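Partial view: only certain chains, each at its native spot in the assembly.
Chain nomenclature is as follows: A, B, C and D, assigned in order of appearance, with residue numbering initiated at 1 for each chain independently.
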């Protein structure tokens, strides 16, 4: 039968697409891990990068990545969740909301390099924060804020409408309904979204190129005074992150083992992303189960 | 009835005031019990988004038009010129067309890579194997979205470039490599948005179709895809907008040659790669620096255009 | 700007244990720019930090343009460049103080499979401006010519354009940010040609090209026979401070000039029999 | 057609119970949709008023207007008068939060919060300003008892409310509303999503409750209305076709349309 044949062929093609998709992931992860894992060692993770000799590590880059991530999340999470609450619960369908939504769309579709250029213009040059963790984190805030607003808004919207109604019908104010009923119910979704967005921040590179710089001072991991120039905590020092390091090592370094360092660093990066993902999934499920099954 | 000053007087306190709103005052606005406090807080946070967007647009616009207003670069020859040679001492030329062309080609080619596979995978997830799709493809997509672009670039350099070199000759660096890398990169974005679009087609329609004896493909092709078409196009456009703005992964594989490429395997450059490549070499206020900001402004304008396109598509979707 | 990873060879841990030999110096120094000078600066920085454990020096790449522009802005303490700051019209050269620390020769680098080891200047120009497309046209084996360029801010590129190509603008080819990448691509790609500082010809994966029959050797450079060379400058913004001064002094010390400079493929300024001014005019000393 | 008939409607004289809410000429619009049209009925104190009528006739809209839940619907507009305790509830100056504590509401689908059973009742109490653990415990227990749920859940107050069966959840929602000591309780098809046994339990519960609270219940089950309601209003296309004491309405309806509906000829 003709239509049956067409059906079979097209189904086959669609399955092919899915297989390609899965293949790409398997290929990517497999290749990166295969190439990179052999280069990962305790030494690689805990020693400084080298400018021209073989055998450098990624200690500072790894630290910088996590530190910038932390600062970015501290800046974005409260802002983003509050923004999400506004968009989901308070925004009335009027011109202002329409405009705000457009802004959100614009912001979330800006190329990260444009965000980086904005950071260069404003944070680095205008405020004279130079290439620094602060500039980088602020640029990433611009980059990540719309994502978190979106995550929070979606999570709140997916809370059944009758939860809202029952809160209000019990004489709770809207704010208390949000705080006590909706946010807890949306929490697993928000948490999962936050962690996934953290993964994206962790891997971002173009926005940091012009804001956090491509170098790291010699960090003294015994000096935790945030004002010291060589303190890992200093916000006003330049900081090369792991993903920027991969790019830099590949495009303009003079170390002889650039390939090994790059693939090792890429493997570390991907493993971190995988862990973020796994973590988000497990935590989200755990929290959800705790809320429903208690 | 109470009479006061010769007038009949309704005792206000007799009416129960407990259901009447308290007057607005400093105290009620900031007191814990009232909700104004929370409302103001979230509104201010939301305003940050507007502030950031406006700031970015204004700063980049002002910085980006300097090359035309201050440095007197001809805007036509900037947009349409084929020759980019800012270091020539006598006759510096700032023709950005090859980069615009490069960006557009990479974007379109990437969409050609990503759209069929992405929409196919989305169909798999929503129509063919729902359970499987949710269980396996969803996490795959989430992981792929999370993989940093430099990693895609790295793989492009170490796998795709040697492959192209061995298959087609040449350097391997070029539009084709860029398009493949970016196409794979936007694949998860396209897939997940397309899957959302397909999921939002009401099951009613599918049931109607199946109950009328349609095969799976007939249902997909004649009912599901037409109903989701504007959103599917949105998915592709969104993917393209990501491709247009991608910088480092492209720079690692495209070769960064400033001439118009003659074939897919010749090195080329895009707006983003030329910015990352040259920005560091310039000083504030130099013509080259200003021109790079103008390239940034083009990126900004393009992302606005993409948004307008998406808006247009989603409005069409609502009419259906 | 653009640069590479930092040099962190002197760890602070050793600072605690080692006796403080030159212990009066401390502070942080960021050096960046020319990738032609980068290997030498990095090696010198390492030795300097061994001598002064309190000092931290990072050496980055990025290209000469980056070196000059970031030094002028104050983002780099010392900017390295292959060309004179005056040559860059956007940079206010009067603010920058020049320190010539070495000379480096530069020449074209080709993939060994091309079979070419020498080209006349004319042939070189034809190759780089895209007038010839096949190696067989200039006496090599048959194979397509592929150009590998450095970006606009590169001093290697500026020097090579000026003295090897007589200011002809090279045709477009693939453009890479660092000399190291260029060297890698040339060795990977049959038919590829680019240009590198002599300090990068440290293995035999790429062929060092002679120009007009003159080999690109130290002797030929110092005597002025081989024209493609450049001073390696270190620029400071205004007068160097104490730390910068100490490092620059170290750069000019015998330890660096007599040991590191030749070992890394550079030439000491003192050895030069010719000199060159900012306009590029070469004269006998 | 209906408006012509309207004039003939003669509302019965108030029986034993006095009026607690008096609705006068109420109109509700959703954008262009005129959902409730000139409705004027009284809600009697300590009695059950049932609202019946086919789907989409405006019963829920009417109910939601009473405790201003319609404020939440974008584009909804209410006109008219809902007199309660000397004030018009549709007035702009009304403090809706305070109002909703006094006029509670229970929905069709049981919608407990995803928290413990105890918290479901305690949380709204805390927000209404009641302090003190013992005081709150007392009220929780009392309202669970009132909702005939105490026996079933007293040993598992800390368990999630979602672990209860549908019928239990609905009674929990009633208990939650009762904890705030409302004067009026609005119920929108409270039994239509739950099993027959639970449904019967809730009917019993409502009959007990009406000794303290005035109840308004929307139902699509005519027999349910007949069983429990003191007064019944029949809605049709936004208008109240007939309002009367339940026995009168079900045995001797004034209008053909009411009779048709009650006898299942449409709807």
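We take it that a contact is a pair of C-beta atoms (placed from the backbone, for glycine too) under 8 Å apart; a residue touches a chain by one contact, two chains touch by 3 or more.
On a predicted model such as this, the values are computed, not experimentally measured, just so you know.
Only one copy of each distinct protein chain is drawn here, but the full complex in this file has the composition A x1, B x1, C x1, D x2.
Here is the rule we go by: only the chains that are shown with their structure count from here on.
With steps allowed only between chains in touch, the distance from chain A over to chain B comes to 1.
Using mean Cα coordinates as chain centres, the one most removed from chain B is D.
Remark: among chain pairs B-D and A-C, A-C carries the greater number of C-beta contacts.
With each centre defined as the average position of its C-alpha atoms, the distance from chain A to chain C rounds to 38 Å. Once the centre of each chain is set as its mean CA position, chain A and chain D turn out to be 48 Å apart.
Inter-chain spacing, taken between the CA centroids of chain B and chain C, is 40 Å.
For chain A, the set of residues that touch two or more other chains comprises 173, 176, 250-251. Of all residues in chain C, those that touch two or more other chains are 1-3, 62, 176-177.
Contact annotation for chain pairs lists A-B, A-C, A-D, B-C, B-D, with touch applied as defined.
In the complex of the two chains, the chain D residues touching chain A come out as 67, 69, 72, 74, 97-101, 104-105, 107, 109, 111-116, 123-124, 127-128, 158-160, 162-163, 173, 176-177, 180. The part of chain B that touches chain D in the complex is made up of residues 14-16, 18-22, 33. Residues 85-89, 165, 169-173, 255-259, 267, 269, 276-289 of chain B are the ones that touch chain C when the two sit in their complex.
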